[in-house]
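Note that this complex is displayed minus one protein chain, with the remaining chains in position.
Chain nomenclature is as follows: A and B, assigned in order of appearance, with residue numbering initiated at 1 for each chain independently.
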Amino acid sequence: MGAIGKFLGRTHGKRGPDWADYVTYLYLILGTVLMFGPVMWLVTSSFKQQSDLLRFPPRLLPYRQEMVEVSGYDEPLPLYVVVFEDGTTRELARVRRVGIEGHHVDPANPEEIIKVNINQTTPVEQVVFSFDNYIRGIERFNFLRYFVNTVTVTAVATALTLLVNSMAAFALSKYQFRGRNSIFVLMISTLLVPLSVILIPLLLTIRSVGWFDSLIGVIIPSIATPTGVFLLRQYMLTIPDELLESARLDGASEWRIYLQVILPLARPALAVLAIFSVMWRWNDFLWPLIVLQSSEYKTLQVGLSSFSGELQTQWDTLLAMTVLTLLPVTVVFAFLQKYITTGIATTGMK
Amino acid sequence: MRKLSLVLLLLAALVMSVAAQDAVELRMVWYNDGNEGEVVRDLLDRFEADNPDIKVVIETVGYSDGILQQLPLQVQAGEAPDLARLTQFAQLRDYYLDLTPYLSDAETFASYFPAPLLAAFRPDGDETGIYGIPTQLTVTGPYINRTLFEQAGVEVPSDTSDAVTWREWVDAAQAVAEATGTDYAVAIDRSGHRIAGPMISSGATIIDSEGTVTIDSEGFRAFAEELKRWHDEGLTPTDVWLGSGGNYAPATNYFLNGQVVLYMAGSWQIGNFDANIGDAFDWEAVPNPSGPGGSTGMPGGATLMAFASTEHPAEVARVMEYLASPEVYAEFTARTLFIPGHLALPEFEYVTESESAAAALNVFVAEVPKLADQAWALQLYAHFTPLANSMRDRLTQYMIGELSLDDAIARIQQDIDEAIAAAGG
Partner (left out) sequence: MAEGGGIRGEYRVRRTLGDVVFNSVVDFFDGLFRPIQALIGSKRMPYVFVLPNLLVFVIFILIPMILNFSYAFTGGQQFFLADRTPVGGDNFAHLFDCGNFLDPNTCREDTFWIAMFNTVWFVVLQVGALVVVSLGTALVLNQKVKARAFFRSVFFYPVLLSPVVVALIWRWILQNDGLLNALIVAFGGERLPFLVSVGWTRFWVVFISVWSQMGFYTLILLAGLQSIPTELYEASSIDGANRWQAFRRITLPLLMPTMLVVLVLSVIRAVQSFDIVYAFSNGGPGTATTFMVQYIFNTAFMPPNQYGLAAAASLVLASILLILTLIQLRVGRQSELA
């Protein structure tokens, strides 16, 4: 109980480190392993060959079998260490495998075929981080196109979300007008209905405005986020009205007040919304899956999902594509992490 | 001079872009089991070279996500592609394009394909329309890994007997798996269509001549219990049926990787196995196991359908006519190792050096006359998709113990009755 008590208490430790500190760091290190470990495992696995991926127990690093050129054979052959009955070992190249029997040749003497039970052979391997899986995946997966589409959707939708939501939030926080509260309550209450249950009527609507199977059909419905309006409105409420009044006295139009007074002051909240929006749009899956039909418009998540459906347990390319999909957000996060986490912590939920 | 050439270049570009705009672009949704996507692209490239006014864009999608889930939704929403290759043709039969007025010789065209199949494409009340073509016929049936049998020293049951039951097959496969340290004895795709053949062979009478569906029968129970046994005793990779939620899931990779002895799939896998197993082991197709209901697989097939919402019906018909022409169809079939659904093909040879592939094709072709009438009736049944899905999902519930077999059977019956009612209005 004492330890827990120390734990739950606030900052302490003017004396040296006590064992509550050790527990703290143990917790943090375990947490790091649990949070990063799965992703690291994904990354190292993505460099493995299919045969290495099927191996149980799996090995930490990607190994690749050594291949040798043997005269008389068009393709390079895999190299094995063969243990003979008399205890001698030789490095032989395998020509083919027939059931439990391997047909081998000595690279130095490729004429003679040596037949050995495969249990007597072990592959000659070394650690190689090879990008084969990535290359094959990119060839089949059309990564570049999906990437460009996803970036387009994310960038345009985020810019529009910021603009449209901040305008609405400005009106809802800084003006008294008829219908203000009803509009606000109506918007917030729709948070309760998940998108996935209104897919059919939404699809109908998209069709009737002619945006089916187009990126704009993914972008526009996503920009009027109730969360964004709520977050920005709460933040703008804290901006003193006197600033607006004196700007009006200076002859500024309402639009200029919005752009030059409100927006700069709401920057922290806008930054948080921008982060959320980028995250949401980058990771969107269900709606793009339904709306986008042509492969030229598909986004990464949709591509990855149909790719995983198609490949089933063909993990090699699938893992590589998964890494490519999470790479961009990870890089952005690595550079902006401090800003992102403090931003959300201090602004997100006032 | 320089300026002039620049102007000429611009003009040329303009002319070309106008020409390109003139070409009608047709969208064709397609899925792949093996190399058929490449082959059809190759054939269409030739078609486009001869018909510069038509360009066919192939949208390759995943089978489960794209064909089974997304396509019906888009079709119903009025956003169908011009053409699509699919397997659940009955589900969408209110949305197809009647090609008859656009074909240069509709009568000959119709004579290329089995009449009952063309009839199954038609909406209620239509007796003559031509709505699509089968790209292939398929028959379901098991494959074995013969190398494993040899290593285990177990005799392949079908080598000596013409009527091997499911139980005998699985027992033999189990012995092989145990002797060779193979992970699993048997695997079957997670699909109502795949289990329908074994069900009928086991004596189930799912559909009668009037089209009435009755789930509860001795044979149905027998095979359902057998399927559960495979899972309970660890004979089959449980991931396929239990780890896939409510979707279709193939067990193909277990067979490709040599992790299973006997795999119940169908003729569409031949090309895939031929290309991807190589000489890793000897694989072969074997006749469907026998039972009180005969020795039947399920017929099936992928069909290429035209959709009524197209803006270019004449061009769609020309593409169809091209793909249905005996020479083109024969080349498609020869290169994909499919069983043709065409009745007027010239002689052709399958493009493969593999004896396994040729042998497997022969086995499946020999399965066609053995198909039970009931199997045909079921495949052409208008509500087969919801029925097959319900069989698949409810039997999964039975296998993990959520439902008793009695309850599962009652639920399938209820599901199909409600599906019929829903379709009726």
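Keep this in mind: a residue touches a chain if its C-beta (ideal position, glycine included) is under 8 Å from a C-beta of that chain, and two chains touch if they have at least 3 such contacts.
The model shown is predicted, which means the values in this text are computed figures rather than measured ones.
Asks: Given that one chain is not shown, which residue among A:Leu92, A:Val116, A:Val153 or A:Met187 touches it?
Replies: For the chain that is not drawn, the touching residue is A:Met187.
Asks: Consider the whole complex, including the chain that is not shown, and state which of A:Val81, A:Ile138, A:Leu199 or A:Ala271 touches that chain.
Replies: Answering carefully, the residue with contact to the hidden chain is A:Leu199.
Asks: Residue by residue, what part of chain A touches the chain that was omitted?
Replies: Residues in contact with the chain left out: 1, 4-13, 21, 24-25, 27-28, 31-32, 34-36, 38-39, 41-42, 45, 54-58, 163-165, 167-168, 170-172, 174-175, 177, 180, 183, 186-187, 189-194, 196-202, 204-206, 209, 220-221, 223-224, 226, 229, 242-243, 246-248, 250-256, 258-261, 264-265, 279, 282-283, 285-286, 301, 304-305, 308, 315, 318-319, 322, 325-326, 329-330, 333, 337-338, 340-342, 344-346, 348-349.
Asks: May I ask you to list the residues on chain B that touch the chain which is not drawn?
Replies: Touch with the absent chain occurs at residues 69, 72-73, 76-78, 88, 91, 238-239, 242-247, 383, 385-386, 389, 393, 396-397, 399-403, 407, 411, 414, 418-419, 422-423, 425.
Just so it is clear, only the chains that are shown with their structure count from here on.
Asks: In whole angstrom, what separates the CA-based centres of chain A and chain B?
Replies: Here the centre of chain B sits 34 Å away from the centre of chain A.
Asks: Of all residues in chain A, which touch chain B in the complex?
Replies: Residue list for chain A touching chain B: 54, 96-100, 203-204, 207, 212-213, 289-290, 293-295, 305-307, 309-310, 312-314.
Asks: What residues on chain B touch chain A, complex-wise?
Replies: Interface residues on chain B, with respect to chain A: 27, 29, 32, 57, 59-66, 70, 73-74, 77-79, 81, 147-148, 150-151, 249-250, 252-254, 257, 279-281.
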